[in-house]
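Removed: one protein chain of the complex. Kept in place: all other protein chains.
By written order: A and B. Residues from 1 in each chain.
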Amino acid sequence: MIWQFDLIILSLVVICAVAAISVKDLLGAAILFGAYSFMMCLLWAVMGAVDVAFTEASVGAGVSTVLFVAAVFRTTRRTTD
Amino acid sequence: MTEWIAFIVTKYNYWAYISLMMIGLFAMIAKKNLIKKIIGMGIFQTAIILFFISIGAKKGATLPILYHGHAHGDAAVRAAAYINPLPHVLMLTAIVVSVATLGVALSLAVKIFQRYDTLEEDQINLTKYPFRRNVPENKEE
Partner (left out) sequence: MKTAGVIIVFLFGGLLVYGTLDFPDWGDPDAPASRHVSPRYIEKSLEETSVPNMVTAVLADFRGFDTLFETVVIFSAGLSCFFLLRTKRKAPEARFYRHLPTGIVLRIEKGGRLPEGSVEFERIDSIWVPHDLIIRATCRLLIPFIQLFALYVIAHGHHSPGGGFQGGVIFGAAFILYAVTHDLRDGLHRLGEKITIVLCSLGVFIYAGVGALCLFLESNFLDYAALAPVLGVDPVTARSHGILFVEIGVGIAVMAVMFAIYTNLSSVGKQDEGL
């Protein structure tokens, strides 16, 4: 395990999480959450949990982003916080 | 002093999971938008998963898949050479369950939007749209 990679990915994960909950556009928040899931998947692949990384790549970054986009499409895109 | 720095550096995975858990909890408490709350819930879930995977990690061990398993013969498998597979199993099912619960949460949010025309929880006006709104107003008993 390479600690430089690990540190970079961990900081990107935290940045993505903060951005996903602070952006004012819900579609953008959904996409940022997908990016967060991909970073998480990379982190787990680095840590040796390949099965979990595979599941996160297909579930967290794939299907749940589509579900978020579908929900935003059926509701509203704007928010105040 | 160097002991403290070493202590902080060797456990950086744990500090990351703590900060992610705090971010998720903050989003669930303080954000007013329902979709933001659901995103916070997702962040909290992945933080817990990160914690479990960090517990299972071992230094100097490899993936929990036997290389050329059947050609391995009768050679004994050493437990120290492989990463602990048990947290992986528990978290793999947790991820798939989390997307199912996400679907239920989003359908509730969509249903709330249909009835109250807003996703902000402080603008949901229970008196404006009472539950029996389909009853005609002139039909009083």
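We adopt the following convention: a residue touches a chain if its C-beta (ideal position, glycine included) is under 8 Å from a C-beta of that chain, and two chains touch if they have at least 3 such contacts.
Just so you know, these numbers come straight off a predicted model, no measurement behind them.
The chain that is not displayed touches the following shown chains in the complete assembly: A, B.
As for the chain not pictured, it touches subunit B at residues 10-15, 18-19, 21-22, 25-26, 29-30, 54-61, 64-70, 72, 76-80, 82, 84-90, 92-93, 96-97, 99-101, 103-104, 106-108, 110-111, 114. With the whole complex as reference, residues 1, 50-51, 53-55, 58-59, 62-63, 66-67, 69-71, 73-74 of subunit A touch the missing chain.
The definition used in the following text is that only the chains that are shown with their structure count from here on.
Here the spacing of subunit A and subunit B, counted between their Cα centres, is 11 Å. Listed in rising order, the residues of subunit B touching subunit A in the complex are 12-13, 16, 19-20, 23-24, 26-27, 31-33, 35-36, 39-40, 42-43, 46, 49-50, 53-54, 56-57, 61-65, 83, 87-88, 91-92, 95-96, 98-99, 102-103, 106, 109-110, 113, 118-120. Considering their complex, residues 1, 6-7, 10, 13-14, 17-18, 20-21, 26, 29-30, 33, 36-37, 40, 43-44, 47-52, 55-56, 59-60, 63-64, 67-68, 70-72, 74-76, 79-81 of subunit A touch subunit B.
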